[in-house]
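In this view, the complex is presented without one of its protein chains, the others remaining in place.
As written, the chains take the letters A and B, and residue 1 is the first residue of each chain.
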Amino acid sequence: MLGMVGRAAEGFYQVCRGLWTVFKHSGRPPTTKEFPDVMPELPGAFRGRLALAVNPETGEHLCISCRQCERVCPDKCIDITAHKSPQTGKLELIDFKIDHGLCMFCGLCTEVCPTSCIINTSDFEMSEYSRGALIYDLKRLTLSQEESAYYFAKKDLPPPKPKAKPAPKPEAAGDAGESLAQQPSDVSQQPGPKAEE
Amino acid sequence: MNSAVFEIGKFARLTLLWLCIIFGAVWGVSWSIGVLLPAVILSQSGESGRFWAQLLQALVPVVAVALFVPLNTCYMVLAERRLLALFTVRKGPNRVGPDGAFQTVADALKLLLKEEITPRGADLLMYTLAPVIFFAPSIIGVMPLLAAVSGNHPLFTPVNLPTGVFYILAVSSIPVVGVVMGGWASNNKYSLVGALRSAAQAISYEIPLLLSIITVCLLAGTLDFVQIADNQRGSLLNWNILGGGALTHLGIGSPWWSIAAALLLAACCILLFALYVICACAEVNRTPFDLPEAESELVSGFNTEYSGIKFAIFFLAEYTNLFIVSTFAAVMFLGGGHAPFPGLEDACISGLRGLLAAWFGACTPFQLGWLVNSLVNPATVSQVFWIIVKSYALVWFASLIRATLPRLRIDQLMDYSWKRLVPLALILLIAVTFLKELV
Partner (left out) sequence: MVPEMTEELRANKLKTDEMLINMGPQHPATHGVLRLILKLDGELVKHCEPVVGHLHRAQEWQGQNRTWFQYQALIDRVDYLSGMFTSWALARAAEKIDDVKVPLRAEYMRVIVAEMNRLTSHLLWLGTFGIDLGAMMGLPFYPFREREELLDLLEAIAGQRMMFNYIRIGGVQNEAPPGWFARLFKFTGSFPDRIDEYEAILSNNPIFLKRTKAVGILPRKLAIDYGVTGPTLRASGVALDLRKVKPYSVYDRLDFAVPVCNRDGDTYDRYMCRIIEMHESNKIIRQCIEQIPGGTADVLREKRKACSACGKANCPHCGGDLAIMVKKQNAGLRVKAGEGFAAVESPRGVLGCYIISTGSDTAYRIKWRNPSFSNLAVLPELLLDHQIADIMAIFGSIDVILPDVDR
């Protein structure tokens, strides 16, 4: 009888201890992250939506159409269209498609990219109304210069070297002449893209 | 720390807002139907309008309950969610309306608009009737409490039964029929198991619940809510939870056995209150006795197959029942509408009276003054305030329990009731009867 009373008292005490522990928590700051209002602070390593970076300084596209990402992708969600430029004989990027509906965000493509062109951004809000809309083309994938600079700094990536361009042929240089004229010395110093391949 | 205090403040603000809405609306409508409209009718049509005036007055409790139940459920669900959020270091619903105040209204609307699904093979009549049978007792059960809550206000005197306690106890055993009906008619095995559990549980826990209430009635010497509440007037020491005034009768010269008996009586009554809280939790299917629902075992128990408005009715009834048992406890054990300290009640009343006089007293003509007086009666307001505080404190405590305790198993539940609670209740019944005479 006394034992039963003792057990009951002990049980009552333990229940009260539990209740008190729970009650204590009402005095602690909430851990809720009010997501759409307050965006989470994501680390640099975060593997979000894939994007193609441009050179943060010059704004030229970093992709060299080497197709390494296409080959390494476990889901085969990357589709690169490139052709050999008739003028220079070098690879030229025509389109770059990533089906984010297939992508599993493993980040392997970013690891193999020789120019740090394809990167995982911190963007994760990409819901769409159709599957087709999840297929991003070159235009949607390419980041602006500022965004590229932001991600290069955030991910602590080595700054890309300016891509070497062949000397413009006089007839093709009509509109691009100015931008190319700024770095004639670079062109001569850098090895051609062949060396990278 | 700061943000935690902020959250608590938000909860308090929300509670205040909702209590104003609930009681303002209920009392406003009751007053317009019961006082204003009859006065207008009588002044317009004289004797011939007397019948209509009386009919309107008789309708007041029904209208009040019909308004109170859904509004109160809206608040209670919201309060529970916010409280659980507080206890679990979250924020809770805070999107709909200011600070999420109208979250439950939106939820209720959603439930009402949802498609009702009747499972194949269900017994349609029983399936439809079950929520009604589950819900009806809670509406009927609130009525006698109205009188107790409002301090026997003239408008609610008709629903104050001399045997109100028994009436509520009788009514509160009906919902289990609805549960069994719903569980059986759903043609779902989980529902069936939930329903059977519920039947067993309701029968087992009704007995200690009843015994604890009877003991309080013995202590108070009456079955009338208003009487029981009035007996506890004065101070904390007069409350039934501390022996119903046994401690106040003691003087310097009391014999030792009287003092001992009074102290023992107080201890017994505290135990009695604990017993009541446990059994009430089981009666309204709250954690740790939520076996009929038992989400992790039976999906959702007896209401697995219910959707839309039928589910809403189950939900409504559940929370109304929780409010009923809380108010019941507030009246039976915690002094009803009386303040815990001697001077507090008078201070409340006189303060309110002063405020009213300052606002309306000077400038209003006589007749308007009467109307205002009947609208805001300081004594009633103080009563209602204290009983609301007590009832909702118990509701909040139920949320705390829900946040902490795991669920019992069905055989342990039965063991606990028949081997622990029923004997304890009987012992307490006998002890209180004797001790009361000794004091």
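To be clear about the criterion, a contact is a pair of C-beta atoms (placed from the backbone, for glycine too) under 8 Å apart; a residue touches a chain by one contact, two chains touch by 3 or more.
This structure is a prediction, so every number in the text was calculated from the model and none was measured.
Trainee: Among B:89, B:207 or B:250, exactly one should touch the missing chain; which is it?
Mentor: B:89
Trainee: Touch as defined at the start, partner being the missing chain; which of B:35, B:146, B:169 or B:405 qualifies?
Mentor: Result: among the candidates, B:405 touches the missing chain.
Trainee: Spell out, residue by residue, where the missing chain touches chain B.
Mentor: Within chain B, the residues that touch the unshown chain are 84, 87-90, 189-190, 193, 287-288, 290-291, 294-299, 402-412.
Trainee: By the contact criterion defined above, which parts of chain A meet the unshown chain? Give residue numbers in ascending order.
Mentor: The missing chain touches chain A at positions 7, 10-11, 14-15, 17-18, 21-22, 25, 31, 42-47, 68, 71-74, 104-108, 111-112, 120.
In the analysis below, only the chains that are shown with their structure count from here on.
Trainee: Would you kindly tell me how far, in whole Å, the mean C-alpha position of chain B lies from that of chain A?
Mentor: Averaging C-alpha atoms per chain gives centres 56 Å apart.
Trainee: State the interface residues of chain A toward chain B in the complex, per the touch definition above.
Mentor: 8, 15, 18-19, 21-23, 25-32, 34
Trainee: Sort out for me which residues of chain B touch chain A in the complex.
Mentor: 1-5, 7-8, 83, 85-91, 400-401, 403-405, 420
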